[in-house]
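Inspection log for the structure reproduced underneath, given as structure tokens.
Incomplete set of chains, arranged as in the complex.
Should a chain be cited, it is by its letter among A, B and C, assigned in written order, with residues numbered from 1 in that chain.
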Amino acid sequence: MSEHVYKSIEITGSSTKGSDDAIRNAISKAADSVHNMDWFEVVETRGHIADGKVGHWQVTVKIGFRLD
Amino acid sequence: MSEHVYKSIEITGSSTKGSDDAIRNAISKAADSVHNMDWFEVVETRGHIADGKVGHWQVTVKIGFRLD
Amino acid sequence: MSEHVYKSIEITGSSTKGSDDAIRNAISKAADSVHNMDWFEVVETRGHIADGKVGHWQVTVKIGFRLD
């Protein structure tokens, strides 16, 4: 990380499978428009309940990427 | 969520399988007595260690449900 | 936990598989030098991104163990 400068953005991914998969989806979607992503940090783990069960997971991550 | 009113309760579920499963157990148990559950939010992820390994996971979730 | 005294340490485990596995790795490594571990609590969930995907997970846990 030496003399580089990084920007952080906050993305919320969803998944019906689990919390790790919601994070993968958030990063996968961010990769469409952001390059040089370096790290992520979980900010919040929530989810939607339907019929008394977890409907889908919603995990918010802060993603850091290098500014060229 | 328009004009509805919601109440939140805090439930801790356990599981020997993993953190997501502990959440599913918390919500499944809450469904025995609470209706119209709408969302959850992870408050704390802990666990018990036995013989130098994770014995079981204990995840505390805040659960929101609609008041009729 | 009656009249015992406990000490807490903070360990970060890594895994390419997922967040629960990173916790298991942290506790497994701690077991090399610490005995009587009793509980853990997740402090922070982060990870490294490589090629627009999660490269590995890094989960920091506080681990409590009984002082003899």
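The definition used in the following text is that contacts are C-beta pairs under 8 Å (C-beta built on N, C-alpha and C of every residue); 3 or more make two chains touch, one makes a residue touch a chain.
Note that the coordinates shown come from a computational prediction; the quantities given were computed from them, not determined experimentally.
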item: With 3 copies placed, total copies in this complex; value: 12
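The criterion applied here is as follows: only the chains that are shown with their structure count from here on.
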item: Multi-partner residues of subunit A (each touching 2 or more other chains); value: 19-20
item: Parts of subunit B lying in touch with subunit A, wherever the complex brings them together; value: 19-20, 23-24, 27-28, 30-31, 37-42, 63
item: Residue numbers on subunit A that touch subunit B, as the complex places them; value: 18-20, 44-49, 52-54, 57
